[in-house]
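One protein chain omitted, others in place.
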């Protein structure tokens, strides 16, 4: 594609673009495609969709705004970015909802067609923000997107409504021109998507090109931008969201351990997509069971685990609460079981579509009695793949329920992922018991592996190993019901010791010079913003160390040592200080929390500020 | 009653008696009556029943043993005692099960009639312990209880079986003689109990006297004992178990706040008796609803609370797990609700009939999101009354769910209780909202009382206050659904601040000279054994301070200060260190746990030992 | 009774209604709002309790007291409220997932207990709020997000299930037929005990047209079977008759069965006339019988007859002793 050479190109290091429109405007799709173009361009990137809470909130209203934010750069980045540089706003609601987020001077491509009196009234405005000085500090590019799209499609034999619908492709074309992107891949994508609707296909492709050409010709756009490829390791990449990566991680782990995968689940935002995804892959020996409720979901998973499957259940906070009693049973039975909690805003129904990390203590302690489990938390969307595999390793090796704590931000956020080679993934031998293990040829279902303290996984159908287990306290070794006081104490401690003894890698500290005074430590999805904040502070020439806990139970053996080797410890969390309480209680270090519970990820400047504040106090 | 003057009387300071027999032998009744006699004698006392786990385990077996232990003294005591001084054993199983508990040299009154070969075989013995040297270190009094009872009842026209059944009264009579007790009250009691069965009544009374007279005449018993009355404050006393005291506390609290009491519950050991008890008092405006499950139980209680009742739900650990999600809803709705957890051995079904205090962290954190509640724990059976009233005060004043943590030991243990005068109990004004509270005459269901941060309790039926509430995050003041990030953060913090701001009395420290180095701090039912241990250590001339937390959330304002004013802090708990974790995490003090999870209360010598160990380290 | 008769608008709250445009819930809301004045109760004496789902947002849009609770638990919460507050008119709004999936147990227990509440079950045969998974009333073979190759569950027939739980009032109606909806609401509200009203509701986003057979003028007359107490069961040019073996049949001839809502077996047989296929769908009141209600019976056992002295006596117990 040849473009007017008169337009000048500016090189940028990174750009944050936000697409915002009505639920029906196709913003998620537009964002996805632009993301892909950026990826193909070699940029590093990170994205975050921002859905409305309602299925279809009334058109043109503030709650109805659906947005998609993309951060792409010529270097390694870790968050979807804070203040957008560019906003594409499809209507007044989208414009007004996004304004407070924008960087001063940001570029706003605004669809002027929608600024009717009626639409303004819907959001309580009497005058148009295009006409007063609301946008004075921004660089506004008014584009009548639907009209121009309809114009471009004249002669395609489409009704006005249908033609207008392609306006998001017009916008995408314009953006593509603006950032020097190729259109081929998106054309290819549209070919696939609308293979069976040739008119719609032609219209969308034409709108895409029209948008591109509009940028090229109009006087309104005089500068184009270029963001150079990021120096990423060689390899094959794709974009992946946390829920998808987690689903793939489960499938891969089941495959690598030659276990059938059984998912028992009940739909709940933001975890449902894992159920949806897994149910599309039944040929990988994956069974999905949409249960009548969360209790049945985990119950069935546990039943399948008892039968020798990789039992998994997926949910979000309220569902985890319901599963508490059954997790306790799994602890007592000492069977492998994966419980995935994609955390969302709480308490109670809370903020279902927002992110939060306030289920940590529930995961650790939300059951009656001393009921220890392993807890693992991924730190980024793509890391959900590895975290799932790690969780399966622990569950199967130690015959224990493992709680995997993702969250709404990881679930829906996307980032590039270096696609692993299957051959590089670890394999796992479930090691089913096949023979009696007792001194007298009997089978002792609670005789433990001396190394792991795991008990045998003796599945029904195995001759000679028939046995009975249950949730009542069991005698050590035999597993028979036992009310003996000393046995109970022994078993309580054995179950705890088994979890405490799980082999987890040491906590790694990123402390370039090894002499920082302040350690910032987090867990889960705050990894991105914390890392970005740390980088900013270091750019200011200051020293700060960073560590991130992937294993919350047990914690790495060196955790206490690491913590104690810094004068100050900062724990940023999207809760009121849950990890901080644990670190303080376990290791008696004066860890200080930075806590916000806003349903949104932290931003890099926030992290920068709080780290700086702590540094001043050092 | 005149007794042979030849027999000498020894004064004792305290005695621990254990009655042990088969489930059908009436040991609980015998123990109860002997307890009452001791109480009437003015002794201080403490008791603990020890039931078999099965409804009716096979006769004569070890699991079938039902025991009752009584500690009575001429001074203030705090536990049912450790090693019994006297055992009444009705059969070989009861003897053998109790032997390991006994004090060296203890007196054993053993029913020799049951030592048949068949009965010995049942417990795996080939020779009778009466015939070998098993009992060599004890002082054994063989009594053929059933034969002697049958003999005593010859001429009462009773069959042998029926006559034999009165053998427990024979034993009680004998004990009564041994400890200088009057028989009148027990006679009186029997009169009531068997009013409609005159033969049985006569037989029991006769057996009681026969036992007494047997002691008086036989050569086997040459010494009688006397335990002087304890110097207790003047007042009217009764014996009370924790479950009964808790039930009465609820009724009294409801009455004193003029609220109907609504209990929604599902039976579960050891909490069921509260449901049973409350359902007997419907004329106190008490409604009991046996729900289909724990979730419905708390749901109905919450519905009743929404309607203006004192909503209560009672359960044990596994049931609490099931109630998690609904407690979260109550937190979001900010309505008064009482959740009683009578803790038992866990995890999972665990040890249903045994005690434990391992639900503390579940109570505090067992819900999704930041979901703060108040937590109160009684320290003794009779204290369950006051703790229930305190829990109701907090729930109603602060419009919050309150978790009341009793346990199996408190539930079934008994102790004397100075019956309160109703007039001395606090009254409480539920303060229902009756009028709009907004600046423009509107009703703001989440406008808070500036002092307590409580919201209005506006019950349906109140004109002008109709409003909608739910579990989705609510806007401050208006309570409308709000997805606003800042509002969420505000609300999360407000809910926490409300709980943190609950007015609770300061932690009192018992440190006689004010200069101890070691503080022993506990919570819940360990109060008795800890106190007994502290007393023993002090008797040894050493210094140790003691404090006991009744409020676990919020903790008293001075808790940190108290903890920090001791060089060492010891936290004995019947779990793996739950309070210790909290104290360490909150206050950064190196609190050291002493933990046993045996389904049994701590003993005084245990406490004495561990305190001494800690003191040595000081 | 209020002095000035209330109007539908008096039952509207100030909250913006946020269902998808075209959702069947709007029609039900409008019908309920226009029916409520008839109840003769003040808005403050009415409570709507709901679970979670699109349908469960209902209480926000009414000017009555409202409690938007958690998924599946509304019948339990309403039971506690109804038992302790006989002066209120308690309604439950729920969906097919809320009532029949996670909340199935509370539903059948409310029905068997016969608590005085009126349950409106919006059956759109799909999970709306979580964006389109199949529900326990979805037809087998349903392709949804969670069943990409088709569901394999046999669905519940909510009417049969309710009758199996011995429900005292069971009815069915349709979002689009306002007059019928209101007629059924009226009977349900009048019934003392638990009333269950299944309302076929269109979810135009995830399950559009599920009930078109019953709405389309060219098909509905052959599919919809109106039930009216004491009247022969006839529809279009057909009727429901009993065959020689005592079974119900749809026929063009023969003596039509006369509907009797006190006849449980008849109600059950009518509920089986068609399953998910809807080809013969009775609407109206399947069963309506008077039986003691749980809350009335509970209250008959409960009072505040006991006074302070009784309380003091209770605390004192039969066996006190005195220390001077």
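Order as written gives the chain letters A, B and C; numbering starts at 1 within each chain.
Everything that follows uses one rule, which is that a residue touches a chain if its C-beta (ideal position, glycine included) is under 8 Å from a C-beta of that chain, and two chains touch if they have at least 3 such contacts.
If you're wondering where the values come from, they're calculated on a predicted model, not measured in any experiment.
Although it is left out of the displayed model, the omitted chain contacts the following shown chains in the full complex: A, B, C.
Considering the whole complex, the residue from A:214, A:289, A:365 or A:594 that touches the absent chain is A:289. Within the full complex, the residue among A:237, A:446 or A:587 touching the omitted chain is A:237.
Checked against the full complex, the one of B:181, B:282 or B:550 touching the unshown chain is B:282.
Counting over the whole complex, subunit A has residues 36, 39-40, 42, 185, 189, 192, 229, 232-240, 248, 251-252, 255, 260, 262, 264, 281-287, 289, 291-293, 295-296, 299-309, 311, 325-326, 328-329, 333, 419-422, 460-472, 480-481 touching the chain that is not drawn. In the full complex, subunit B makes contact with the omitted chain through residues 54-59, 61, 63, 266-269, 272, 275-276, 279-280, 282, 288, 290, 292-294, 318, 348-349. Where subunit C meets the missing chain, the touching residues are 101-105, 108-109, 112-114, 136, 149-150, 152-157, 160-166, 242, 246-248, 263-265, 268-269, 272, 291-292, 294, 297-298, 301.
The rule we apply is simple: only the chains that are shown with their structure count from here on.
A separation of 44 Å divides the Cα centre of subunit B from that of subunit C. Once the centre of each chain is set as its mean CA position, subunit A and subunit C turn out to be 39 Å apart. With centres set at the average Cα position, the gap from subunit A to subunit B is 47 Å. Contacts with at least two other chains are made by residues 325, 328-329, 470-472 of subunit B. For subunit C, the set of residues touching two or more other chains reads 52, 70.
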